[in-house]
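Input: one structure, supplied below.
Complex shown without one protein chain; remaining protein chains in place.
Letters A and B name the chains as they come in the text, with residue numbers starting at 1 for each one.
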Amino acid sequence: MNVLAWCVAAWLLGVGIYGIVTSRHYVHLIGCMTVCQSATYVLLLGIGFRWGAGAPIFYDHPPGTPAVDPVMQALVLTDIVVSASMTALLLAIALQVHKRRCTLDPQHLRPLRPRE
Amino acid sequence: MGLAHQLTPFAALLPLGVAFLMLALSHWLPPRSADVTSLVVSLGLVVLCGWLAIESLHGPILHWFGAWTPEVSGKPDVMLGIAFSVDPASAAVAAFCALLFAGSFVFAWGYFDKVHAHFHILMLLFLAAMIGFCLTRDLFNLFVWFELMGIAAFALTAYPLGKSSLEGAFNFTVTNALGSFLMLAGVGLLYARTGTLDFVTMGRVIASVPPDPVIAGGFCLLATALLTKAAIVPFHMWLSDAHAVAPSPVSVIFSGVMVSLGLFGLLKLIAMVFAGDAQVMMLVHVVLFWLGVATAVVGGLMAWAQRHLKRLLAFSTIAHLGVMLIAIASVSAIGTEGFLVYLVGHGLVKGTLFMIAGILLARFNSVDELELYGEGRSLWPAGIAMGLAGLLLGGLPWGLLHDATDSVHAGNHGVAGVVAIIVGTALTGAAVLRATGRIFLRWSGVPAVELVAPTEREREKGNRPLWLMLLPCVVMLAIALLPADLAESFLHSAASGLVARVVPHEGGGTLAAAITFALTILIPAASLLRRRPIRKFARRAVEAETAPFYALHVLHSGRVTDYVVWMMVGLAVLAGWLKFG
Partner (left out) sequence: MNRYWRLVLLAPALVVLAIAAAQVILAMPAFGHPLSQYGTTVNALAPVLRNVSNMVAAVNFDVRAIDTLGEESMLICAVTATVILLRGRRGEDMTECAGKLHGREWLERSDATVLMCRLMATTLFLYGAYVILHGTITPGGGFQGGAIAASSFVLIYLGEGYSVSRDLLHSEVLAAVEGLGGLVFALAAMVPLAFGYAAAQNVLPLGNWKDLYSGGTMVVVNAAVGVAVIGSFGVLLVEFLEETRAPRPGDEDDETREEGA
């Protein structure tokens, strides 16, 4: 149980990388990037977690109640925004690539091809 | 709490604020106002950061955001807030970033006036991110600026919307975004072990605990991200795609300062956070040194084998980044001094060269060395500038780059380092001189390895007078020709403020410099005198010469999936050396 969270994070990163490397489609590749990123969510939230503690919101509970680390939660929020920004940007690029090359297979897409 | 303290945050906040204001008014802005505003802001930041650099000579200026000073927590090792910490080196690098942006804005005057000032908004956010990256003292804050820098850069690469620029931007985004995920994981690991995000406190905690796999792992992940940004072998593949296809005013920034900032960030982390961890320092001395050697050699060879001028310059940047990494890996005051001067000197010269490539693009719709054969004669002032820049790049014994290379040699203790610096420097200078000879002087020489290199016709808007485009080139070259001795005492305190370790200086720098410069002249001369191989023996020799370059071309395949594999191999090298080395 103690190492499960870390193993999940490592696993997500690993399968994400495998997915990117074997990808046959840009949009699939972008999905795999998101999988890699979820590894960081798991890692950060796991680091902030504390047994028997609640959310760091002191509305119903008075301040002083055990609560998990709010800093890590704030970092994950930033991470989510990063993910959203990056995905929007990559999808926009993929859309334009498709309009110009009519394919999204990474095997066939390479800038500045060598002269035949 | 003096004026400097109050003005420090403006270095990052001002460009952000102006960018947001321009965005809010973007649909109603009069023409050229974005050009004027951006130029004024970047020049103002040059002055501000330069002044901060001088002010901080008396001691670092600390600004705690939100007044969350260390005392607020009431516990000695708990830092709640984020601080900007201004030391002479960081502020000087920030000022240099702003200077390069100012040059780029002049160069691009009116080029980007069609799309609601969006180009300028991105550039100002980019600049703010770089300055924040230089000044911050908080690990997660460093990540935020790193990421903002990345997103602005990805967008600017794709700006021309050509086939190649879109694919180049995609490769750039995927590799660097993957790097930033790894960086965030590294931040998480270090936070888990040290319980803080503040550089100095973290460094204190790391120095006080025994070597720990979590800290070493955190370093490997952070280093992977920063080395990816800095395009160090084997993380370097994206650079030649992105820099070759980005608009030239943007490539000026990319090659001039963005990539070297990755190394500057790495240097700061090594000096401020990891200096107390013997295991990590061994990794820096050994593995980073050899990665630097490999980068300088591969970059030099690949630069020599290009015909697309911007791609040639991109590989030359890679070679010079290798030299800078060799300087960093020595972790010494003299090496740091060399690195700082090298960063500035290289940025100025490389910025100039990309601007000249931009001039060629604007005039002739091509940057292909072979297609442009002899075309450049009417643009002789640009030719003179390019030749001079090529000589500076290849070790002309004059100016900032030469003095910087001397310091790097003095701090470097290994024959491999000396050889790599000579090879990387001479080949890149030689490649630029060969291109200058062909384009501006109609010198011929039968092309060999460069014939098989990838190339493409592209276009850039030529709506500016030649003198306007040449003006920033001339100013930047003039600065690059100054001797580094002018700022000697400033450099000493800037370098020792980061890395105080003194090492015995190696001799032989003068000899190495002489060899480098001789090679820089002889290699292109030999290449430009080349005749078509007629005899069987000569043809064999040419084939044997071309084969290794061809293999390198194949490895730099342009496929993002390959690049990710190489990144993982690089990370495995770092981690594996720690585990088994």
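Note that a residue touches a chain if its C-beta (ideal position, glycine included) is under 8 Å from a C-beta of that chain, and two chains touch if they have at least 3 such contacts.
Please read all numbers here as calculations on a predicted model, not as lab measurements.
Touching residues on chain B toward the chain that is not drawn are 1, 6-7, 9-10, 13-14, 16-17, 19-28, 63-68, 72-75, 77-82, 114-116, 118-119, 121-122, 125, 128-129, 132, 140-141, 144-145, 147-148, 151-152, 154-155, 158-162, 189, 191-197, 212-214, 217, 220, 459-463, 557, 559, 561-562, 565, 568-569, 571-572, 575-576, 578-579.
For chain A, the list of residues touching the undisplayed chain reads 1-7, 10, 14, 17-18, 21-22, 46-51, 55-59, 63-64, 67-74, 77-78, 80-82, 84-86, 88-89, 92-93, 95-96, 107.
One rule holds in what follows: only the chains that are shown with their structure count from here on.
Per-chain Cα centroids separate chain A from chain B by 27 Å.
Of all residues in chain A, those touching chain B in their complex are 9, 13, 17, 20-23, 26, 29, 33, 36-37, 39-40, 43-44, 47, 71-72, 75, 78-79, 82, 85-86, 89-90, 93-94, 96-97, 100-101, 106-107, 109-115. Looking at the complex, you find that chain B touches chain A at residues 140, 144, 147, 151, 154-155, 158, 161-171, 173-174, 177-178, 180-181, 184-185, 187-189, 191-192, 197, 241, 244-245, 308, 311, 451-456, 553, 557-561, 564-565, 568.
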